[in-house]
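Removed: one protein chain of the complex. Kept in place: all other protein chains.
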Amino acid sequence: MNPKAKIAARVAKEFESGDVVNLGIGLPTLVADFIPQGIEVVFQSENGILGLGPSPEEGQEDPLITNAGAQPVTILPGGCYFDSATSFMLIRGGHVDVTVLGALQVDEKGNLANWMIPGKMVPGMGGAMDLVTGAKRVIIAMQHCTKSGGSKILEECTLPLTAQGEVDLIVTECAVMKVTNKGLLVLEISQDITKEELQSQTGAKLIFTEELKIMEEAI
Amino acid sequence: MNPKAKIAARVAKEFESGDVVNLGIGLPTLVADFIPQGIEVVFQSENGILGLGPSPEEGQEDPLITNAGAQPVTILPGGCYFDSATSFMLIRGGHVDVTVLGALQVDEKGNLANWMIPGKMVPGMGGAMDLVTGAKRVIIAMQHCTKSGGSKILEECTLPLTAQGEVDLIVTECAVMKVTNKGLLVLEISQDITKEELQSQTGAKLIFTEELKIMEEAI
Amino acid sequence: MSKIINRQEFADLLRDDLSIMVGGFLGVGTPESLIDAVIESGIKDITLICNDTGFPDKGVGKWITKKIVKKAITSHIGTNPESGNQLNSGETLFDLTPQGTLAEQIRAAGAGLGGILTPTGIGTIAAEGKEIIKIKEKEYILEEALSADMAFIKAVKADKKGNLVYIKAARNFNPIMAFAADIVVAEVDEIVEAGEIDPDNVVTPSVLVDYIVLGVK
Partner (left out) sequence: MSKIINRQEFADLLRDDLSIMVGGFLGVGTPESLIDAVIESGIKDITLICNDTGFPDKGVGKWITKKIVKKAITSHIGTNPESGNQLNSGETLFDLTPQGTLAEQIRAAGAGLGGILTPTGIGTIAAEGKEIIKIKEKEYILEEALSADMAFIKAVKADKKGNLVYIKAARNFNPIMAFAADIVVAEVDEIVEAGEIDPDNVVTPSVLVDYIVLGVK
């Protein structure tokens, strides 16, 4: 299983039936493909859809039914459309249970940086700041290190923040980490890495729970 | 013609085609019956209707189509319904051109008191404060004096205000008065009253325009 | 799990001292069955948030008549003489608020905003004791967001997931209250299958509604 699928599959296990979930662009979008059988979540997209369904068959795309990344999607029976103000009432008002987002950096205080690299990449924050501030639970789904091998998990973010202290859980291909007021608590670790290796690849001090589990590969 | 009909008919002449108009409960509601031929206004009601039509025939009342005073009304083709937040977006946001309201007191500074008499009558302000603050133009339609003969037009309101300095025009059975920064300017006077009589029945100093007209009786 | 509950299951949600938003405008678009069920449940000391207190025998006015309301936050009580009596006697507290402010305070709570900045009420007793904020030379009252433990709303139709549509002037405060309470119960005239309401015409999205009760006609 490739790392992205592994991360997405693990994140998908965090949901409970009835959860309203907003998935960010990129890796987080993959999470929709791994929802466990018997769990029914409702996907929200900030461009104004509730009840997103699977990707349309090729040739069946409707140009007016897209997600917030402009990819074609579908809507399930019982879904609905609304305007942007209503969409962010849902998001900012705490009516979205979980948001899953990627990160450039995340730190042990739950700070998140995922919207710009000064002087280099300034796409704008889109709906990310509202999602991270408003959703009841914020899960970061990302590869553990940057392409050059640097750690994305730090004592303190150095890039401009998306939100302060809002991250609840970090899921990478190496581990599942919970943000606590004592620091990052490792709940699960991948079978192909040791605690020491994980710590060495992480820019913040890790705490390991006594009930540390092996991070399961999805089937 | 009775005084109330005279007032309502005169107010109705203030509208231009296309005006969005909200009529208060009581005397102002009568204004709808006097819209001049050729003038098409759109009536808004704060309980969530745009495009109110004439009162329904007896027996044709729809309990779900009422005005803000719970009286049965009708809706014209091209009318629509909306919620209370949207209704007050229209009102507070300046999308209502004219509101016509009654008054307990109104003063030469354009202050209005029409929602309570301490210790005596405390019905609540309903939508009146929003209407007077938000509508582009505020017309007061009321009988010139109280039942006991006291003046309702004062130098300064003594009752708790509905809004400060928002009144534009006052129409009574005796006169049409414009609120200016120099005071109350009488534009029209009823044929059955002299300037001196009008002043004696008014608790604020009146200024008479040089082009003073006789207040026409509606046909 | 189905969101559809009966009146007994509804009564089981209730307790004393709840803050409750109730939709409706002078008895139009009011969840009358839920209002009656609350009276039957015997709970008391309600903090009521609603546009108006209806009539003595219609809408939330029935709660005023039964004296189960401790405090009412509302824009108008003039159509219910019982409200006026209880205000004068001090038996019930009435917090009178401009209608547009009330609507926007409720919406702000549902939208996760801290409050609103409204020009309505400047220079009146509605501004007393409140923070005034000046923006571009104009004064606004800071009014705090207003949420509640429960909202009882009325729609004409629900699908089984909880999507709601309203009819005519019976919409009023119902859609905004659906955003602003911990538990939202919708009384409806009709329940249809998911997918039977055109997704463009849904006014209240399903996820806001916790329970659906079929109203007694």
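Order of writing sets the labels: A, B and C. Residues in every chain begin at 1.
Everything below uses one rule, namely that a residue touches a chain if its C-beta (ideal position, glycine included) is under 8 Å from a C-beta of that chain, and two chains touch if they have at least 3 such contacts.
Remember, it's a predicted structure, so these values are computed and weren't measured experimentally.
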item	value
Among B:I7, B:V20, B:I35 or B:V122, the residue in touch with the chain that has been omitted	B:V20
Residue in contact with the excluded chain [from A:S55, A:T133 or A:T209]	A:T133
Touching residues (missing chain, whole complex) on chain A	45-49, 62-66, 68-70, 75, 81-85, 87-88, 91-92, 111, 122-130, 133-134, 160-165
Where the missing chain touches chain B, by residue	17-18, 20, 42, 44, 50-51, 75, 77-82, 85-86, 88-95, 133-134
Residues of chain C (touch criterion as defined above) contacting the omitted chain	104, 108, 111-119, 133, 135-136, 138, 140, 142, 144-145, 165-168, 199-201
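Here is the rule we go by: only the chains that are shown with their structure count from here on.
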item	value
Fewest hops from chain A to chain B - one hop per pair of touching chains	2
Most remote chain, CA-based centroid, reference being chain A	B
Central chain (by mean CA position)	C
By count of C-beta pairs in contact, the leading pair of chains	B-C
For chain A paired with chain B, centre-to-centre distance based on mean C-alpha positions, whole Å	56
Distance from the mean Cα position of chain C to that of chain B, given in whole angstrom	29
Length of the line joining the C-alpha centres of chain A and chain C, rounded to whole Å	35
Contacts with two or more other chains, residues of chain C listed in rising order	107
For chain A, residues that touch 2 or more chains besides their own	none
